[in-house]
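Shown here is a partial selection of chains from the complex, left in place.
Chain nomenclature is as follows: A, B and C, assigned in order of appearance, with residue numbering initiated at 1 for each chain independently.
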Amino acid sequence: MGVSANGAEQRQERFDRGLEVLTRVDGEGGQRVIDALADINPELAHQVVAWGFGEIYSRHELAARERQLVTLGMLTALGGCEPQLEVHINAALNVGLTPTEITEALLHSAVYCGFPKALNATFVAKKVFGERGLLPVAAN
Amino acid sequence: MGVSANGAEQRQERFDRGLEVLTRVDGEGGQRVIDALADINPELAHQVVAWGFGEIYSRHELAARERQLVTLGMLTALGGCEPQLEVHINAALNVGLTPTEITEALLHSAVYCGFPKALNATFVAKKVFGERGLLPVAAN
Amino acid sequence: MGVSANGAEQRQERFDRGLEVLTRVDGEGGQRVIDALADINPELAHQVVAWGFGEIYSRHELAARERQLVTLGMLTALGGCEPQLEVHINAALNVGLTPTEITEALLHSAVYCGFPKALNATFVAKKVFGERGLLPVAAN
């Protein structure tokens, strides 16, 4: 899609702003997703960064830890989003949620999504917490 | 289902504890759901109160406003849960989330659930905010 | 789509066989759906009857009441299928499930689908039972 030199510059600026937020929130997990898209759908990678993070995540109306709580709720409810849950359980820890808060949110999800989705999300948390040396979680 | 006198007492205690939490969080909306179930599925009403609120909501590992953020995320993502969103957008306001925080959470949901579900949830918020005299929400 | 005279005959036979099963299971509710499709998507109506009922429902490997239990589970879990739940809660009654069994199945669904979908399905049951003079359901 042809864009003017000026448009290309704006596009790059938005990407750069998003990348900064993405790196702060998702750490390496976010960058790995972007890299994996390079040869298949680079425009999707651009939009995840420039729009998702540059336009939405960069807003100040919700604290970072609150955005992750909403996000954990959504990814658990959608189902089949285990790869994204892995990125965002890491993100939740990165922005200051504790393991106990995360597992409580997943326990809470059983009320609204049922046990199967709560269990699927919890086993992703188990993998992430294990990799980060955070097991066992204090009995909550 | 036969329960011993002692079991019946415990059952009532759990219900009472749940009802107190339900009333604090959901206000009249929760009670209306319980009442509406009386002639069709009273056991479901009992379990919503005694288990959902008495066992899960009554825990202290997440603040009330954080539970509602997770809940808004889940109900938006599930789809088709407009009646429950109406109860829980009211609940979100009851426990101290501002209209701006709620609409920001729904804007955020577009990234993970797509625009249609974000729009459906937002129009439920519009109905609730309208009823409570909270429109217009300051441009966020 | 051109079909030979012979193909047209086979097509009609399958439809007739399906219509007989549909009428036995869904009663008027099924016929109303078929009629409503006549001016918009008659081929969809044909396939609901000829395939759904003529090919699948007509098989004998599950009892009629068992097919409806599976169906209630699916429609509750899918979400947003209230019109189909209305047809199939009627169907469940038509093939001999009791109101208590139906509400128990919906209570059970809370474990796997969460309360919102269990509630949505239960309020459809309330409408159907009300229309058929089956309220209140004995406290189960």
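Points to keep in mind about this one:
Rule of thumb we're sticking to: contacts are C-beta pairs under 8 Å (C-beta built on N, C-alpha and C of every residue); 3 or more make two chains touch, one makes a residue touch a chain.
All values derive from a computational prediction rather than experimental measurement.
All protein chains share one sequence; of the complete assembly in this entry, 3 are displayed, while the total copy number is 6.
Here, only the chains that are shown with their structure count from here on.
Contact counts per chain pair peak at A-B. Averaged Cα coordinates give chain A a centre that lies 24 Å from the centre of chain B.
Each chain gets one centre point, the mean of its Cα atoms, and the points for chain A and chain C are 40 Å apart. We define each chain's centre as the mean of its Cα atoms; on that basis chain B and chain C are separated by 30 Å.
Multi-chain contact residues of chain C (touching two or more other chains): 110, 114-117. Residues of chain C touching chain B in their complex: 79-80, 103, 106-107, 110, 114-120, 122-123, 125-126, 129, 135-137, 139-140.
Looking at the complex, you find that chain A touches chain C at residues 110-117.
Contact residues on chain B toward chain A in their complex (touch as defined above): 51-52, 56-57, 59, 61-62, 66-67, 69-78, 84, 100-101, 104-105, 107-113, 140.
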